[in-house]
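The complex appears here minus one protein chain, its other protein chains still in place.
Chains: A, B and C, in written order; residue numbering restarts at 1 for each.
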Amino acid sequence: MDRTTAKNAGLSTHRLEALADGIFAIAMTLLVLELRLPDAGGPGDLASRIAALWPRFATFFISFIVLGVYWFAHHQTFYFLARVNRTLVWLSILFFLGAALIPFVASLLGSYPQDPVALSLYGAVLGLLAIVGYVIWWYITGDRGLIDEELDPELVRRVSRWIAAGPVIMPVAIALAFVAPVLSLLIYLALPAVFVLFNPVDSYLERLRQTAR
Amino acid sequence: MDRTTAKNAGLSTHRLEALADGIFAIAMTLLVLELRLPDAGGPGDLASRIAALWPRFATFFISFIVLGVYWFAHHQTFYFLARVNRTLVWLSILFFLGAALIPFVASLLGSYPQDPVALSLYGAVLGLLAIVGYVIWWYITGDRGLIDEELDPELVRRVSRWIAAGPVIMPVAIALAFVAPVLSLLIYLALPAVFVLFNPVDSYLERLRQTAR
Amino acid sequence: MDRTTAKNAGLSTHRLEALADGIFAIAMTLLVLELRLPDAGGPGDLASRIAALWPRFATFFISFIVLGVYWFAHHQTFYFLARVNRTLVWLSILFFLGAALIPFVASLLGSYPQDPVALSLYGAVLGLLAIVGYVIWWYITGDRGLIDEELDPELVRRVSRWIAAGPVIMPVAIALAFVAPVLSLLIYLALPAVFVLFNPVDSYLERLRQTAR
Partner (left out) sequence: MDRTTAKNAGLSTHRLEALADGIFAIAMTLLVLELRLPDAGGPGDLASRIAALWPRFATFFISFIVLGVYWFAHHQTFYFLARVNRTLVWLSILFFLGAALIPFVASLLGSYPQDPVALSLYGAVLGLLAIVGYVIWWYITGDRGLIDEELDPELVRRVSRWIAAGPVIMPVAIALAFVAPVLSLLIYLALPAVFVLFNPVDSYLERLRQTAR
């Protein structure tokens, strides 16, 4: 696509993708700053002091995977985009705000793994990402000339149903944080797994590739 | 554009764009490091301790949006650039210096939300960004062969008037910090909103795209 | 490769490369946060206080080089990739998780350079990177249409043997951490050197280039 065509088609997607890649890379790497030993005790009991950090390790691992899930979802969504406009830039910045909040709620959850407030705030940020993600998909697949025209409408519907899981389930998980924290935590763990395993985009691309051979 | 043409045309824009995307992504994500609970009290009063952080949450949110506004302004400006030269690189590095200072003034404002000094320093950094942004637009739209020759002169004028708002209003907001802090804060909030809502570039690109169809 | 072809061929590699470059750049730069003077004493004994940080300087240097080695291995591996799929994205995110953990284990080793627990945890993260790196190479060179079809099968075998060194040697180094810490540390130092010096990809590319002339 040469410069003139690109201009007529509006802003290209690559700068917003670069900002996304930067923000997710930083948020994922900043999580490691939570893995710190308390400044006390001698080197003798190092193993047990590290072992005592286990809620932080668990939160690090879950948060890293969650950010990976949303980065990949962003990658796949933008794959079908032909251009961006102002509304999409601002929806994306709101999405990035959610991603940038993950290290904060991960820090809370790592310090207070049993506390319903920490659990529900973690869920609230996951819910923000899920809702904004859903709105972005709804916005770009509308009749606005943003998306690749050859995109299969059936895929659009299947992805809509797939990513609706987040906005539907997260309020339940947040509510459960106050009555059954363990159940709430299990949902936070299960949701990324559902995203990873039942991804309709990957099989769609695979079929396209087989057909093209 | 092949390599030889690019060389004759001078340094391409993509490395400076990559540095910009990196610096804005990092500054936006580092803001989250300000959202830290003071190390005191048990897990019982977690909700109220988090609620007490509200000035930091507000500053995080405003600063994230401000950085988003300036990143988007940079993105749209560079869209029309054909090449960069030394002066533009150094103006941009000064612009990035302003962006990199946002986490510092946000930290001050989050800790001392009522203090006129914190408020006016925050405004000073916003003012620096606004002034350098204005100088960059004035510099690249001058007769230096940096910008796309087909760019509509009317758009250049409209953008100049639009981004002149910052350098004009910020000194007022800084002065108000000492007599009417709330008014000053409202201006900091209003300025990004003005940038977001009355953006002449987006409608220009939209018109171009409609015409090209 | 135009957009339609790219789509038929599956997701392109550039976003995953951008995430990799971001995560390695951040992990490498965050290492510097470990180089901090303890808050005590006057400026008089600054030289000796800095000198007392030598285990942290050594760990900084080793960790920076180790991350450089794995970044370069990732760069060379992805050079031969034509596209990515879901499995490869998740293997890569696991690889990035290992890279993001380096600042944590480097911090431990810098604080407790003599402690077998710190040494073995450092080795465990190096081992994770080595094993995931090996699995990635095995996965992409399998019959999955991910890799450039012209790639020399002999190079594939030589690289497999070369990168098998890590998964084989690291368990030995981890075990040695408990009986001969110095030997263990020497292996951590030697492994990157082996990777740097006996790199079959570089000589392969050099031969290709000579032939093409």
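Following the convention adopted for this analysis, contacts are C-beta pairs under 8 Å (C-beta built on N, C-alpha and C of every residue); 3 or more make two chains touch, one makes a residue touch a chain.
No experiment lies behind these values; they were computed from the predicted model shown.
From the set C:22, C:110 or C:166, the residue in touch with the chain omitted from the display is C:22, counting the whole complex. From the set B:47, B:101, B:194 or B:208, the residue in touch with the chain omitted from the display is B:101, counting the whole complex.
Against the chain not displayed here, chain C makes contact via residues 1, 17-18, 21-22, 24-26, 28-33, 35-37, 43, 46-47, 50, 61, 64-65, 68, 71-72, 75-76, 79, 148, 150, 196, 199, 202, 205-206, 208-209, 211-212. Residues of chain B that touch the chain left out of the display are 3-4, 7-11, 15-16, 18-19, 21-23, 25-27, 30, 33, 85-86, 89-90, 93, 96-97, 100-101, 103-104, 107-108, 111-112, 114-115, 117-118, 121, 145.
The definition used in the following text is that only the chains that are shown with their structure count from here on.
Chain A and chain B touch with mostly distinct residues; of the residue numbers seen at this interface, under half occur in both copies. Relative to the centroid of all protein Cα atoms, the closest per-chain Cα centroid is that of A. The centroid of the Cα atoms in chain B and the matching centroid in chain C are 35 Å apart.
Separation between the centroids of chain A and chain B, computed from CA atoms only, is 25 Å. Among the residues of chain C, those touching two or more other chains are numbered 22, 25.
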